[in-house]
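One chain of protein is taken out of this complex; the other chains stay put.
Our next item is chain A:
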Amino acid sequence: MSDNHRSEALQSQYLTVNLAHEEYGIDILAVREIRGWTPVTRIPQAPHYVLGVLNLRGAIVPVIDMRLRFGLERESYSATTVTVIITVAGRNFGVVVDAVSDVLDVADDAIRPVPDMGVTVDTEYLKGLTSAGERMVLLLDVDKLLQPQDAQMLEAALPAASDVKAVA
């Protein structure tokens, strides 16, 4: 048991996905399933990177476009475009990526911190960097992708504001 535990602490597996010629790693324990791209239903008042919701065997799951999330150009969806369903803290959401490529074993001590690239580059959703052979893999911090906390705070603030107005 304790041996097992130690090896787990030392290395973890990442699913690598392609996005505009870069490779990103998603912690495989957070990945629930991988499915082909299917059209989604748009939702009003959503951030621009939230494409909409899809039907995942009866559950309504929001889908975000990773390219839009990272401020990249959106490409038309092709045969290799996939939606990766991710579970974070009991909530599911899908991320649209160009393609999935590999599963990598990454030792924890092989993860390098993200260098400070100045204010122009948003690095808060990156957990670190690692290399697989010649390639560089950016490891994603999946918790930060959908930022549900922000959404909830905003929502909590809205009705309060409206009530104030109604009273005034």
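Rule of thumb we're sticking to: a contact is a pair of C-beta atoms (placed from the backbone, for glycine too) under 8 Å apart; a residue touches a chain by one contact, two chains touch by 3 or more; residues count from 1.
In the analysis below, contacts and distances are computed from a predicted model.
So which of "ABC transporter substrate-binding protein", "Thiolase domain-containing protein", "Peptide/nickel transport system permease protein" or "Chemotaxis protein CheA" is the UniProt name of the chain that got left out?
"Chemotaxis protein CheA"
Which residue from A:L19, A:V53, A:V97 or A:I111 sits in contact with the chain not drawn here?
A:V53
Considering the entire assembly, which residues of chain A contact the chain that has been omitted?
Interface residues of chain A facing the absent chain: 39-46, 50, 52-55, 58-62, 91-93, 148, 151-152, 155, 158, 161-162, 165-166.
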